[in-house]
Structures are given as structure tokens and as C-alpha cells.
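The structure under discussion is supplied below as C-alpha cells; questions concerning it will follow.
Missing here: one protein chain of the complex. Every other protein chain is in place.
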Amino acid sequence: MKPFTFATGIYASGDWESGQLVPAVVIDSLARHTTLLVSPGGVNVPLDSAELFEYPFLFLTGHLAVRFTAAERRNLLRFVDRGGFVFMDDHNHDINGVFHKTATEELARLFGPLRQVPNDHELYRAFFHFRDGPPATNHEMNGWGDNLVHEHLLGVIRGGRIDVLYSSKDYSSEWSMHPESKRFMEVDPSRFAVNIVVYALTR
Amino acid sequence: MTAIERVRRARAALLGALTASALLHAAAAFALVLGLAALLDAATQASLSIRKAVVPLALLGATVAAAVRLWRGRGALGLTGVALFIEEQTPGLQYALVTAVEPAGHRDASLLDRAVEQSWSSAALHSPIRRALIPPLLVGVVLLGALAVLPRAALSRILDPRAGDALLAPRGLGAPESRLTTLVVVVTPPPYARLPTETLEEPLSVRALVGSAIHLRGRGAALPAPESLRVETPGGAVLPAIVGDTWSVSLRMPEAPQVVRLTDRGRSRLLTLEPVVDASPTVVLRSPERDTTYGLPRGIISVDATASDDIGIERVWIELLLTTGGGERFSTTTRTLATVSPGGARAAAASITIRLDTMRLGPGDVLNLRAVARDGNTVSGPGEGSSETRTIRIHDPSLANAIPIVPASVAVLDTTVLSQRMLIIRAETLLVRRRRMPADSFRVQSLRLGERQLMLYDRVQALILELETATDVGFVGETEESKLLRVAGVAMRRAEDELRKIRVAEALPEMYRALDALDKGRTSRRLYLRGMLPRIVVDLEQVRLKGTDSASAGPRPARLPLADLRRALLTRLDRIVAGTGAAALADSLTMLRAVALTGAPDAAPLLARALEAIRGGTDPAAALRAARRALDRATESAVLSPWRGGP
Partner (left out) sequence: MRSPGESRGGPRLWLERIARGLALLLLLWLLVDVFRGRAEPLRASVQERDLSAELSRWSTAADPASVHLESEGSIAPFQRDWLAALSGAGTRVTWESRGGVPLAIAVEPVADPEGGVRAWIAAPSGTRVEMEDPAGPLDSLAAAGGGARLLVRSSPAELRARAGGSTAGSAVTDSLVLGRLLLLGRVEWESKFVAAALEERGWKLDARLRLSPRGDVRQGPATSIDTARYAAVLVLDSIGNAEAQAVGRFVREGGGAVIAVSAADAAALAALSAGRSTAALQGREPFDSTLSEPRRSLELAPIAPREDAVVLERRGNAVAVAARRIERGRVVTTGYRDTWRWRMGGGEGSVQAHRDWWADLVAGVAHAGRVTREARPDTDEAPLATLVDLLGPARAPPAGPGPGFGISRAWLFGLLAAALLLEWASRRLRGAP
């Protein structure tokens, strides 16, 4: 069977490639903690391509404006309706920033307004247990961006199930490291990524 | 007075009488047609189109009647004819008058004049004139009198027929009327739509824009038990207002189809409200046609956009997002350009020319352009449509040698350097422990190090390939970095060779050389390749299950079954058809159709056909079967098989 492959979505309008180290860090975490069959490297896949549907887990990030083309919107809508999972993260960590404003606008246009994911949602127990909801990031703690610690993640939630997970916490920066650097850390900072992937693979 | 003068005078009188007679006939015919139409309308409540034809028909009849009368009296046009006519009335003239008026003239004209004078009597014309005028006058008076006696409402339905005057129709005889017998619906679209008001008589459904005012009107408010009139919507009962004999109820077109039930003293009537949703405008950005990267912030960008809407556009504009900054710090300003207010027109255009050199753009800046249109929907909020976005980038030369964007090799080199360092540490440790280790064990370790070195070599080769073949951005060939990586690759290959031969001491210098080249590659000028991120490969085998954080996977919750609305509609339809009596069938199907309008739009027209058949007194079976087929799922056939199930 096909292994889990971390796919980063390519969209036309912004800097989709800004989280280039994230795939390796997430793959490393998955391999460290689970027996999941996982591809050792991530892939980049255009949102408007048929290849998108070969990767039911999609990561989107960036700093700049997100304005999907009609083909990207069509594909994304179909992708989620058929069971695909999207994890979108604001690399700016700035709710006043252009990424957050435009990305949430695009998601709302496709799926309706984003809702807060309750901090006791099963996402936070899918593998590791995060009792207080989404773990904070260094950028939040250091006052970067909008200088806020975002208590909740947002999402497109249908039937209690998260189909699109949106983060303003800048996990893209938090997880932009060399996987081998993690061995010097007491706690794996990308453990939450394991929850997200396990959630996507099972719910 | 000569004979000719007498005849001329007589002709004038006769012509006048003829004209008057023709007019009286016309009036009588006009009144007759109106009267008959009014009686017919009273008996059958003729449709609007029929009633609109009555006045033209009456005019036609009047014209025909007048024309016939004039034709029959055409003899009064000529003097000879008039003379002959007078001769008939006055035989004593003995053709003296006819002779006198002959065109050729007569030499004994004076004799003829005297003869005519002797026998002339002006009273000879009185009787014919009376006969011509009095009968049509009497008929006309009688008919007009009958028209005057008719109820005003009945007359106005004929003379000025308009939609909604069903409430003016004469009441039927026989069975007692209910307040639901006559229903008029006035639909007033929301003001922003600038659409005319529409009046419907006896509708089964009302189709209008969301937010339209729907006024239901009926009569019979004066009938007994006025409190029995109820108007129920899904949102609750609505109290009717009563003015004289007319009742009315005001509703608003909802966003989803609804059925309104009107009941009065045991009778009921259903009305389906079918909302028409105001669509958002469609906007097309005709220029620029594609994304572009500019080497320098100079040049002209022509922006052209068109917009169209089903109701009307309130505003169109060009939106510009300008993002400056880099790394983790960006700032964006939004500008609105070329705003056009087309005043509710259904199509509009906006255009602007942007001169890049006036925008104070810098390297790395990004412009996002799109056109936006907003309609005037004041009911559910303005609908907004937008075009595709064009991204204009200004190239940052500090990042690359004329090639735009994004760090590519940094991450791979970092990890490769780390891995090479680790490998060197292991090789050194192995060398130190050699004396204390069995030969076999040393050999195995050396071979393993060789395999690892080969993997790193492969990784470096892949990176070199990507660096040197970035054809999609127009670059092919070596870079400073790729050259350094080649040096590292050669050294790695030699080290792997030595390790395979179990010559760890000889391998180490090559490994140092490789590390040195990799380090230099890291600090060399970066080449950024947009869209060609090198694939960072994780050594899964090395890290598998090495994590120490505690975890326990949570249980998977059940996924809910999909609600199949079509299936639910099908089940409802089967139940309705099987268990509903003929009287309630129409009502049940009306309710079902309202749900099908959104849940199964292909089945809704078929249900409407069934309803028409029921109301028309024909068999709805064929339409019901078709509706059922539309809701049902397809069947699948296959060859006979000994297996019970399977595809």
C-alpha cells in the first residue's frame, strides 16, 4: 500500500514554498513515534493539478497573499469533499497580516466561515495528549507577528470532524529546523504534527 | 328653389341621417359585445387574456355595424339616387325630379322646377329618417341601460382588465364561497432590483427574488366566522388584515422554498414560495493575462476587467495588494483603484494603467491584482464577486544571479553536513576501538560506515542534479555551489571505497575533505530556485521508534451515516402514493415538491407535472413514475453468478 506522503500545496499567488523544512521535521516525528508507513521525503503538488488527489494530506503555508485561482478553488473544494485533509498555517503569525486575511477569506468562500476548534477536541488526544489545546510556539512566546498567543486553532468542521485545520500559531517557523537538531531537545517540538497526521489518517 | 337645390338639400338630410344611424348601430354593437362579455365573465370568470380582447372586439363589431349601415345607405351619395328615393316616396312627381337632376340638363328646366314645386313635400323624408334613427337609438338605449345596471366591478373587468382584478369578479351562485376561492398575489421585488411589481391570479407557486414582498389578497372577509381564516408558514401563523370585504397577508420571500397553508372553515389551499437567489457578480480580468516577474520596477501594467450580474452591479473596482519585506517580516497595503459605479447596470467594466516606476517598489516586493464587483443586494447583503488574481513580482538580485526566489539547498546541505560530521565521529571512534574489537566486528562496522557514506553521496548527487538542471527558470549548468558539492561527492566516493576495503584510516582524510567542501558549499552564494525545492529525505531507518515522548492514541469516533435526501424523498413519495387519498394527494405532493426544489431539483419539475395532472383531472401516474425514477438510484445488471453478492 502507498505510504503516507507529506504534500505541500503549490498555489499561484504567494510564497507557498516558505516552509521547506517542515515536511522533513514532520516525517521525522512520524517515524520516531509510530510505525506508520511514510515516505522519507515530502512532495510539492500544484493545487490545480490532478496529482493533488494522490495525496489526501495537504499542507499550505506562506507569508504573502493567498488568492486561489478558479481551478485551485475547484480542486480544493473537491479535495476536501472527497475526504482530503488540509492543514494551513500562517507563517507570519499575524492575524492583521495579508496571509491570514486573504487565506481565511478564501477558505470561508469555499467552505463557509471558519470555526474555533474546541481545546478539548479529539485532535488533541489523537496521539499525544495536549490538555490545553494547541501547543504554543516560540514565535508566540517571543512576541513576533501580532504579539498574541492564539488560544485556538480554527477549522472547517463538519459532523464534528475537522476537514480543514487553520493555524495562526506559525508552526511553519516552529518546525523549520533540521530534523537531526531535535535530538538535542528535551521534548520534540513537532509532536503536535503527529496528532494532526494521525487524525487525518483515521477520522 | 330649383329642383336640383331641393334634391341637394334632401341629400344632405339623408346623409346626415345615415351617418347618425351608422353611429347608433356602432354604439349598439359596441354595447352588445360588452354586455355579452360581461355576462360570460360573470358565468365563467374569463381569463385576463380573453378579457383584454373584449374592447378591441367590441370596437371591431361597432366598426362593422357602422360600415354595413353606411353601405346599405350608399344610394344617398348621388343626386340621382336621392331623386329616385324621393320619387318613391312622392309618386305625384312623375319622374319630374329625376329628369330635373339629369346631368345633361334639360331645356325645359323651369317647367320641371314648377312641376316639382307643385308636388314637392318635405314631409316625404321624415318617415325614412325616423325609421333610420329611432330603432337603433332605442336598441342602443336599452343596451346602454343594461350596461349601466351591471356591477361596476364587472364592467371594469371588461373595460379595464388587469392582473389581480379577480377580486372584482362577480360572486358565483350555488355553493357557498370560502375566503380562499379567489386568491391574488402581488409580488414586489426588493427596491434594489428595480424590477416591476407582478400580480398573479390563482397561483400554485410564486417565484421571486429572496426578500421580495409577497402580498396575498382574497375576499369574503365579511363571510361568517372571520377568525377561521388562517395563514400558516413554517415560521408560524400570520394574521390577515381586513379592509372591507378584502383580506390580505404580507409575507417575505424566504431564502429556502416554503409552503404556505391557507385554511378557512375546513377548506385549505397551499402556496409554494420558490426563492430566486441573487447570484454574485461574475468578474473577468482580461489583462494582465498571467503572473509576471519584473527584473526592475519599471514598466506599465494595463489592467482591464469586466463584470456582469443577474440583477445589477453597484460597484466595480480594481484591488491592489502591495507586500513589501522579507524573511519573517512583511507588510501589506491595500489600494482600491479605478472604481466604477454603473448605477445598477447588469454589465460594467473597469480599467486602469499602472506605472510601476511611480509606485516606489523595491526588490522582492509583490503586487497582487484583481478586480472586484459588488451588486446592490440589500436583502442578504451585497454579493461580491472577484476575478482571478495576477501576481506581479519584482526580482530581488541579492538573492540570486538573475534568477528569482526561494532558498533551496540550505536545508539539504545542513543535514548533509551534520550527517557527514556524525560519520566522521563514528569512523574516528571505530579506529580508536580497533585493537579491542574482534576483526569481524570491525569489518562489519567499516562496511556499515561505507554504506552510510554512499547514501550521503547519493544525496549530494541528487542535489547537484537539481542545482544544475533548473530548466523551468531558464538556468542550466554549474553553479559555484554545485561545483563545491562535486568536490565533496568525489571525496565521499573515495571514502566509501576505502571503507569497503576496511581501510578506515585511509578513508578518514577523504571524509574530512568532503566535509570541508560541504561547509564551503553552505556558505557560498545561494541559488534560489522557485518551484524546484530539493526533496529533503529523512533517514527513516535511523530514527524509527527512537522517540521517547509518551503517547497513547485516542479512540476513533464513529462517522455518521450520510443523510441521503433523495432517498428520504423517495421513501416519502412512495408513502404518499401508497397511502394518500386523492383529495390529499395534491397537498402532499406540493409539500414534497417544495423540499425537492433544493434537495432534488431534477425531480421537482416532474412532481410539478404530476400536480398539474391532478388539478387538470387527468391521471398523474406517468408523471409520478417519472418522478420516482428520477429520485431512485440506478440499477446494475450482471451475468448470472453462483455468488450471492459482490460487485
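Lettered A and B in written order, each chain numbered from 1.
FYI, contacts are C-beta pairs under 8 Å (C-beta built on N, C-alpha and C of every residue); 3 or more make two chains touch, one makes a residue touch a chain.
The structure presented is a predicted model; accordingly, all values stated were derived computationally and were not measured.
A.B. asks: Consider the whole complex, including the chain that is not shown, and state which of B:Pro555, B:Gly579 or B:Gly617 touches that chain.
C.D. replies: Considering the complete complex, B:Pro555 is the one touching the chain left out.
A.B. asks: Quick one: say which of A:Glu51, A:Asp132 or A:Glu151 touches the chain that got left out.
C.D. replies: A:Glu51
A.B. asks: For a quick check of understanding: of B:Leu229, B:Leu570, B:Leu589 or B:Ile614, which residue touches the chain that isn't displayed?
C.D. replies: Final answer for the missing-chain contact: B:Leu570.
A.B. asks: Write the list of subunit B residues that the hidden chain touches.
C.D. replies: 545, 550-562, 564, 567, 570, 574, 624-625, 628-629, 632-647
A.B. asks: Touching the hidden chain in the full complex, which residues of subunit A are there? Just list them.
C.D. replies: 1-4, 33-37, 49-51, 53-54, 56, 79, 81-84, 127, 198, 200-203
What we mean here is this: only the chains that are shown with their structure count from here on.
A.B. asks: Return the distance between the CA-based centres of subunit A and subunit B, expressed in whole Å.
C.D. replies: Chain centres of subunit A and subunit B, defined by C-alpha means, are spaced 36 Å apart.
A.B. asks: In the complex of these two chains, what residues of subunit A are touching subunit B?
C.D. replies: Interface residues on the subunit A side: 8, 10, 12-15, 17-18, 20-21, 23-24, 27-29, 31-35, 38, 40-44, 63-65, 67, 69-70, 91-92, 97-98, 102, 122, 125-129, 144-145, 159-161, 173, 178-180, 187-188, 191, 194, 198, 202-203.
A.B. asks: For subunit B, which residues count as touching subunit A in their complex?
C.D. replies: Subunit B reaches subunit A through residues 291, 321, 323, 328, 330, 332, 366, 368, 370, 388-389, 391, 405-408, 411, 414-415, 418-419, 530-531, 533, 535-540, 543-547, 549, 551-554, 556-557, 559-560.
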